[in-house]
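Removed: one protein chain of the complex. Kept in place: all other protein chains.
Up next, chain A:
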Amino acid sequence: MRPILMKGHERPLTFLKYNREGDLLFSCAKDHTPTVWFADDGQRLGTYRGHNGAVWCCDVSRDSTRLITGSADQTVKLWDVQTGTQLYSFNFNSPARSVDFSIGDKLVVITTDPFMGNPSTIQVKSIAPHPSDLLTIKGPQGRINRAVWGPLNKTIISAGEDSVIRIWDSETGELLKESDKESGHQKTISSLCMSADKSHFLTGSGDKSAKLWDSRSLTLLKTYVMDRPVNACAISPLLDHVVIGGGQEAVNVTMTDRRAGKFEAKFYHKILQEEIGGVKGHFGPINALAFNPDGRSFSSGGEDGNVRLHHFDPEYFSIRM
């Protein structure tokens, strides 16, 4: 395939998100400016100006009219997708790390980092009819890297630096389930991706593995092993594939020529857990991965500031294991 390189960001990428129809790609980076691109040819549509810190995460509403972004400048901002105007800003006492729209786009779950004595929190806010606070959950130690809505908005699933996945009741904030310490991840969980129907999700961790879990029972389903710490993961909506992208052990940093384009996103068969292949090209660790909802293309964002958009060759769809 001929990847399309999008060099709009000057700093490392942090997150990538497609809209529901798969024609827009939103990219967040440490350079304060989330950007939206056309997902078919990679042309830039626009940027959202207003943040003063690294933008960690974003989510887009189902009708692609609202974008929400969480940033290290201690705000979460709501934007109009088409014009780039900022509609609302939630303020916090600490950097906001993860944002996720609920099904129906009326609520949003936000996580904030531990900062200056404040512990990390998971907060639920409502967007419509008007912005208001609903719930605050405190409890996990360390940074919560990602929190998403569970199936039917009944639960919130969170994962973070303490390598434990927790499922909370979204109305009362009560802790319902925790992942098992032995079989779960051993190091910080860097990323979490729900399947298209939210029945299972994939977590990537610094312990060089990614694990697939059931959303309701939190049973460990599959484990995929890499040779490097995992920074990003994604589940294909079309085939039984998962893709994981990682970084590099700190020990090896000085020995690798980062210009060689050797960092790859690895594809695994979701059920057989076997490696299908790797797609090279990034000049730095891969920090973000996302599949287009139609499953025919995917994009990766790296520490090098580049977004690479890949449309699969026809051979991809006939891979047999």
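Just so we're on the same page, a contact is a pair of C-beta atoms (placed from the backbone, for glycine too) under 8 Å apart; a residue touches a chain by one contact, two chains touch by 3 or more; residues count from 1.
The working rule: contacts and distances are computed from a predicted model.
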Protein that the absent chain corresponds to, by UniProt name, given "Protein YIPF", "Eukaryotic translation initiation factor 3 subunit G", "Ribosomal protein S2" or "Synaptobrevin homolog YKT6":
"Eukaryotic translation initiation factor 3 subunit G"
Looking at A:Gly70, A:Gly204 or A:Gly281, which makes contact with the chain not pictured?
A:Gly281
Missing-chain contacts on chain A, rising order, are 1-8, 21-24, 33, 35, 37-38, 40-49, 63-64, 82-84, 257, 259-261, 264, 267, 275-281, 283, 294, 296, 308, 310-313, 315-316
